[in-house]
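Left out: one protein chain. Kept in place: all the others.
All chains are identified by letter, namely A and B, in their written order; residue positions are counted from 1 within each chain.
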Amino acid sequence: MVDFFWSPFAEFAFMQRALVASLALGLISGPVGVLLVMRRMSLAGDAISHAVLPGAAIGYMIAGMSLPVLGLGAFITALLVALLASGVSNITSQREDASLAAFYLMALAIGVTLVSVHGSNIDLMHLLFGSILAVDQTALVLIASATSVTLILLALIWRVLLTSSFDPLFLAQYGRSGRLANQLFMLTVVLTFVACFQTLGTLMAVGLLMLPAVAAKFWSRDIPTACLLASAFAMTSGATGLLLSYHASLPSGPSIVLTAGAIYLVSLFVGSHDSLLIHTIRSTRHPES
Amino acid sequence: MPAALKLNDVTIAYHGHPAVHHVSGAFEQGSLTAIVGPNGAGKSTLLGAMAGLTRVNQGAIEFDQTDAQHHQIAFLRQLSGINQDFPLRVLEVVAMGAWQEIGAWGAIEGAVLSRIEAALAQVALDGFEDRLIDELSVGQLQRVLFARLIVQDAPIILLDEPFNALDTTTATDLLQIIHSWHASGRTVVAVLHDLQMVKDHFPRTLLMARELVAWGNTDEVLTADNLARAQTNSLAWQDTASWCHVPGTPEVVNRKSHHGTHHHG
Partner (left out) sequence: MRQLYRPLLSVITVSFLLLSTPIAQANPAPPIEVVASFSILANITKEVGGPLVNVASLVGPDADSHVFNPSPADAKSLARAQVVVINGLGFEGWIDRLVKSSGFKGALVVASNGVKPLDFKDETKSNAPEQKHSHKHDHKHNHAKDDHGAVDPHAWQDLKNGKIYAENIRAALVTVMPAARDEINARAHRYIAQIDALDQASRVRLAAVPEAQRRVISSHDAFGYFAQAYDVEFFAAQGWSTEREVSAADMAALIREIRKDQVRALFVENMSDPRLMQRISEETGVRIGGKLYSDALSAPGAGADTYLKMFSSNVNTILQALEP
């Protein structure tokens, strides 16, 4: 038993690093994902995650698979899209703009083209699907830093963000606007995606953000609880996915996201809130007249 | 009586069309005033400007010296602008009223917590602190927002269509609270649609149809003549004796009835 769960990490340094990376990413994916979902910005999150690719591709054209350059390129293009998305949502906090969907498809196509022209298929695969097994000390430090900065930012903007999500005009009475908080929130989204794409790739990164967040909604709608649950789900997905990759010889990134998907399905079926089970129970009972 | 809030020739325009056109007057300190008028009359716009949320194109809104700071005005927007499906706790929403004290990071405890609990009791929502906002009915949500106003403890309170889509019990209870504010000397201004309620509960009325039609004691303002005059300025306006259900749509500016030769905006 111990052997199954523990010894892969005890025996191999690359597994240890991959575990630390996925735990750190899982930790921030929880709250960021929940807030994205609560603010009805899932599509914007998707767009940003794909906007990472052209930036990384340009970084790749300049410097090959160099982590800091890729990260910087990814950060810039993702930030551009984030500001665009935030601008749209500032106007109306309920509506997701279909033009974001068009944008992220174009971004994906541009990114794939750039990498294919300038590099090999292998490199393209790694940008799209990531390689958590290739995390080195530098990458780990960057991921840990991104995690810390994100958590601090979230703590700082928490109440302002939630207040303006509920009642966008309220803070104007105190001479404040929620705009800075919104922008800082988008910054945390960008940081999370830039950290995630190194390990999970641009296609899979959004899975780690969204799946635990929507799974958490089947257990609790209270925001702080949902955030903790989503983090727990994401971290579990990370560790379990790595174990699956180790014991069943499956590719690591997709294994992590598949685990997150499995958790989502379980929540969908038997969660304590609004799940299929609950609906079935409700519909088979009728009130006494 | 000194004026809590003075309107000096206020004009507010969108895209060259005046939503509020040269309105002047004063809200006396401690007065309870209803703003009424047909759809598109600029009522919400004016209220928003008084709350400091909309820019005035011409003229000025003046406050009494001590009320000059924004936080001395509490503004309740229309319910349609609130995201009820964002699952905050009732406690957190009401606590927003204490922003002055606790700001973005202060803990909700001690004196502030007591005030919140008292406010919830006043709106008959004792024990609702931990309920989630998206579980509440519209009536309960409006009570929560009133509790927030109570916590804000501002000398001037502005309400934009506070009784839309509310059941009778809730409306009655909230009217009581408005009266208690009035009794404690606060200046209260509310945009309303139900003329009967205005006649029954609001001593002062401002009747406008982008321009000022009449402003004074309710019984003097709400005459058939005045109402007719207001109607000619804009779209049709229904005079009903009971609750009218008005969906919270933004004001529509009617281009055709712009009279006068000057342009704004």
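In this section, a residue touches a chain if its C-beta (ideal position, glycine included) is under 8 Å from a C-beta of that chain, and two chains touch if they have at least 3 such contacts.
Just so you know, these numbers come straight off a predicted model, no measurement behind them.
Let's see if you follow the contact definition: name the visible chains touching the chain that is missing.
A
Looking at the whole complex, which of A:29, A:42, A:131 or A:173 touches the chain that is not displayed?
That would be A:131, which touches the missing chain.
Spell out, residue by residue, where the missing chain touches chain A.
Touch set of chain A with respect to the missing chain: 8, 11-15, 18, 65, 122, 125-126, 129, 131, 133-136, 242, 245-255.
As a working rule, only the chains that are shown with their structure count from here on.
On a C-alpha centroid basis, what's the spacing between chain A and chain B, in Å?
Inter-chain centre distance comes to 41 Å.
Sort out for me which residues of chain B touch chain A in the complex.
51-53, 70-71, 73-75, 77, 81-83, 86-89, 92-93, 96, 99-100, 104-105, 132-134
Give the list of chain A residues in touch with chain B in this complex.
Those residues of chain A that touch chain B are 38-39, 93-94, 156-160, 162-163, 165-175, 221-223.
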